[in-house]
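A protein chain is absent from this complex, but the other protein chains hold their places.
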Amino acid sequence: MTADIFSHPVRVYFEDTDAAGIVYYANYLKFMERARTEWLRRLQVPHHALMAAQQGVFVVKDVTLQLSAPARLDDLLDVTCCITQIRAAALMLGQTVEREQTRLAASTITLVWVDGQRLAPRRLPASLLNVLPHPQSG
Amino acid sequence: MTADIFSHPVRVYFEDTDAAGIVYYANYLKFMERARTEWLRRLQVPHHALMAAQQGVFVVKDVTLQLSAPARLDDLLDVTCCITQIRAAALMLGQTVEREQTRLAASTITLVWVDGQRLAPRRLPASLLNVLPHPQSG
Amino acid sequence: MTADIFSHPVRVYFEDTDAAGIVYYANYLKFMERARTEWLRRLQVPHHALMAAQQGVFVVKDVTLQLSAPARLDDLLDVTCCITQIRAAALMLGQTVEREQTRLAASTITLVWVDGQRLAPRRLPASLLNVLPHPQSG
Partner (left out) sequence: MTADIFSHPVRVYFEDTDAAGIVYYANYLKFMERARTEWLRRLQVPHHALMAAQQGVFVVKDVTLQLSAPARLDDLLDVTCCITQIRAAALMLGQTVEREQTRLAASTITLVWVDGQRLAPRRLPASLLNVLPHPQSG
């Protein structure tokens, strides 16, 4: 884990798998969300605190997901989260899922910050901007 | 379907199965919840209307679940919902999952009506009591 | 629904929503998968029959997902499935989620046909090719 690449371990349980014997594709997005939640917690801005203090929430706007090899029951995965761009009302993240240095999945995620009632876009709160790392190039 | 036994069809998709090739046990509780939601919709009291009009919500308090045979991918299931008892702040339901008249699962569920903010028990709203069928004996 | 656009209704239940009050983003991929499963069933090639006859299965390789407006509890959604390209070992699909003619989500999905044991790519089975509609342009 370099200074800017956050990694979070995820264990694969029966709930994550399907009748093809592998992790169900939508569940990789759950793993990605867990990792970026822990990344925010590490930055001292967990979701519930942001929601309570700012009356806002992140919603996902755009996702790409490439699956190159399947994860299976009992696998221990590393899920990374790396910020790639900061916009006025949005964050862009790059995330991966690896098993013993082999990449299984890669994802780009655009999160938009919205008010909690109408879900309309709002400028990212200062309390968040103050702690976000600079996006990585490349 | 007799006068008082509501039945709702549920198809089994990959999302519902696990690496043992069968429906993951927790997902039967999703199927049960879908059926009782449709039962409430049939009674003209869908969840979102109850929540909006009464500022309350049903929360599950007690569950029993017996699984006698597994459901599998692509199965078409019938999920029933039958009211067994009405209390001041709670409903007790009996629910089953069947595939072609064979019972796969049976459940008893106690739902408590609570206010939406503090989740404290409240008397069942009159708009609900007015439309609920009488509990079945036996 | 035109001749080549398949549409499948999906109701939103509590299981699909999250604490932000809207459908959890990963669950749109469940809705997409249900619709393309029903599309295959309509073509008389349901998953379990393909798996049994061909000893193979579809796995998802690439996904894009754009979320333009949130779905909420009790919403009734239309999920479409449209084939956009047929390759030797893969299908490319375009899928959308709409609520009363308003598009909430759009997705592109690449499915690869693999053998059931090693999950290695295999040519699409003839029984499938024989029934697939021609991809739509545009």
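Each chain gets a letter, A, B and C, in the order it is written, and its residues are counted from 1.
Simple rule for what comes next: a contact is a pair of C-beta atoms (placed from the backbone, for glycine too) under 8 Å apart; a residue touches a chain by one contact, two chains touch by 3 or more.
Being a predicted model, the structure only gives us computed values, none of them experimental.
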Of C:73, C:97, C:111 or C:128, the one touching the omitted chain in the full complex: C:73
Given C:24, C:39, C:58 or C:113, the one touching the chain that is not displayed: C:24
Residues in subunit A touching the chain absent from view: 11, 13-15, 30, 33-34, 37-38, 41, 46-48, 51, 72-74
Residue ranges of subunit B at the interface with the undisplayed chain: 20, 22, 25-27, 29-30, 33, 57, 59-68, 70, 116, 119
Residues of subunit C in contact with the chain not shown: 14-15, 17-22, 24, 26, 72-73
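Keep this in mind: only the chains that are shown with their structure count from here on.
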Per-chain Cα centre nearest the global Cα centre, belonging to chain: C
Which two chains share the largest set of C-beta contact pairs: A-C
Centroid-based (C-alpha) most distant chain relative to subunit A: B
Computed distance of Cα centres, subunit C from subunit A, in Å: 24
Distance between chain centroids, defined by C-alpha means - subunit A, subunit B (Å): 33
Contacts with two or more other chains, residues of subunit C listed in rising order: 30, 33
